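Structure incoming, see below.
A single protein chain has been omitted; all remaining protein chains appear in their positions.
On to subunit A.
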Amino acid sequence: MSIFSFFRSAPRPSAVQAKERLQIVMAHERAGRTGPDYLPMLQQELLAVIAKYIDIDQNKVEVKLDRGGDCSTLELNIELPAREQLKSAMAAVKKPDLKPSASADQDDEDDKLAANGPLTNGGVKKRH
């Protein structure tokens, strides 16, 4: 068998996958551990502001604080909805008299936001 396996294209070694998975999960855990106390609050407020204008999926948001030698970077990755959804969302926002609570089911999230105020964004998912 071993002679034939030589000709097959080798699958990605499991050790490589192990390393990648560890690096990803631990980056998150370390950020949660070593990050400053304001980071979760900052994350929620930033998201609340963005959610006011764009209908974002709270599960497709990534906030990361990297600390380098001289400087730290705050990285905010938000996956925006597809163009059509975006359009309708923007339209909803632009109408001055339309309150978020007046629209359909998918706006439930916005509804909460408006009700609770920007500091208590119930939809933010913490991954730590």
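The rule is short, and it goes like this: a residue touches a chain if its C-beta (ideal position, glycine included) is under 8 Å from a C-beta of that chain, and two chains touch if they have at least 3 such contacts; residues count from 1.
Rule of thumb we're sticking to: contacts and distances are computed from a predicted model.
UniProt records the chain missing from this view under the protein name "Septum site-determining protein MinD", selected from "Nucleoside ABC transporter membrane protein", "1,2-phenylacetyl-CoA epoxidase subunit PaaC", "Septum site-determining protein MinD" or "Electron transfer flavoprotein subunit beta".
Only one of the listed residues, A:M26, A:V49 or A:L76, touches the absent chain: A:M26.
Residues touching the missing chain, restricted to subunit A, are 1-3, 5, 13-16, 18-19, 21-23, 25-26, 29-30, 33-34 (touch as defined at the top).
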